[in-house]
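Below: the structure, in structure tokens.
Left out: one protein chain. Kept in place: all the others.
Coming up: chain A.
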Amino acid sequence: MDWLSVANAAINGIVIGMLLALPALAITLVFGIARFPNAATGDYMTLGAYTTVASQAFLGGSVVTSVFGAMSVTALVSLFFYFWVFRALAERSQVARLIASIGVAFAVRSTITFFAGQDQHVVDVPLVRAWNFGGIRLLPTDLYILTTALTALVIVFCIMHLTPTGRRMRAIADNAELAAASGIRSKRVMIFLWSLTGAFCGLGGALLGIKAVVVPELGWELLMPMFAGVILGGIGSPVGAVLGIVTFSIAQEVASLFAGPPYKIVFAFVILLCVLLLRPQGMFGRPMAAR
């Protein structure tokens, strides 16, 4: 195995990881603030990918406008399910809300399948030749995906740390009772949270649609790696979610060189287990006893 193959696999892992960092961040934000693991995250991504495809097919929009359309539609659907399902279950147990989110995931996927069928679709992007730097290959499309994902992540981190809304979100994530006693209205924060995470899932789905074939199970199949990445980074830590999923994706892609693509996820989970044995709270998580 030459180092160029490893480097190319690692680059691919970084691109996929950065792309999946968007929904992974959505998972960790919802977990930290709404306090449950949202299993519908993957299917919100699928919705984003299909909306991009539909927007191109029926409205003839450019990739950029279609991606913005996907973000808007997914944000609206995310808000719809917040108002319809998750807000009503806000006082119920974490398990009840997890099960409800699985139901939402099925509802989204079934609706997509009802209208789009099981056929494969692709997001229409111009074919481009890969840049070659002495054997290290990089697709311009991957660079665009990387830049877009990175920009979105920078924006969300700026929102979290530089705006009053971001401070409120972090305060609720840290201590919901104290936040309420400090006058922070959690319902307003929740509306922003579900809009933001919906838009992020939509963007992640649209970018994934550019890189992969769009099928109804697109996001659902990525749910386990996304959760694994979030756990690896440390549940509730936004920085951890990004670095966790990037690490997990690199591990998967590099492992596929040695173990073959079917077993790459097994190898990645072995890495996850090793990290959790050494640091049960994940790379950037805080020990639960200290929270």
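Some observations on this one:
Methods note: contacts are C-beta pairs under 8 Å (C-beta built on N, C-alpha and C of every residue); 3 or more make two chains touch, one makes a residue touch a chain; residues count from 1.
Simple rule for what comes next: contacts and distances are computed from a predicted model.
Missing chain, UniProt name from the options "(2Fe-2S) ferredoxin", "ABC transporter ATP-binding protein", "Carbon-phosphorus lyase complex subunit PhnI" or "GMC family oxidoreductase": "ABC transporter ATP-binding protein".
Residue A:164 is the one among A:60, A:126, A:164 or A:262 that touches the chain not shown. From the options A:59, A:88 or A:178, the residue with contact to the chain not on display is A:178. Summarising the interface, chain A meets the missing chain with residues 164, 167-168, 170-171, 173-175, 177-186, 290-291.
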